[in-house]
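Have a look at the structure below before the remarks.
All protein chains of the complex are present and in place, except for one that has been dropped.
After this line comes chain A, so read on.
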């Protein structure tokens, strides 16, 4: 089971990517929980996540978020084109890779 948290600004478009990523995970029989919150709720929610992904429109939060989780969890920014095309497969790939690399 892997917990993937998406952090964005208003949560309007990110929720669609969440759905696509969830579908991609189901297709692979991968047990994953993907959810999205706004910046202000991310404080509490980041504790439950295994990896934190930032929407490209809030990439400026990257260093703040890394501090917040004491660099104990991977924090990465979703690739702009992947986000724009709502490519759930690719976003999931990137997330899993970032998670793997971090725990190496």
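Please note the rule applied: contacts are C-beta pairs under 8 Å (C-beta built on N, C-alpha and C of every residue); 3 or more make two chains touch, one makes a residue touch a chain; residues count from 1.
Rule of thumb we're sticking to: contacts and distances are computed from a predicted model.
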Which protein name, taken from UniProt, belongs to the chain you can't see among "NADH-quinone oxidoreductase subunit L", "Permease IIC component", "Phosphoribosylformylglycinamidine synthase subunit PurQ" or "Cytochrome c oxidase subunit 1"?
"Permease IIC component"
Name every residue on chain A in touch with the hidden partner chain.
9-10, 12-14, 16, 39-40, 43, 55-61, 64, 80-81, 83-86
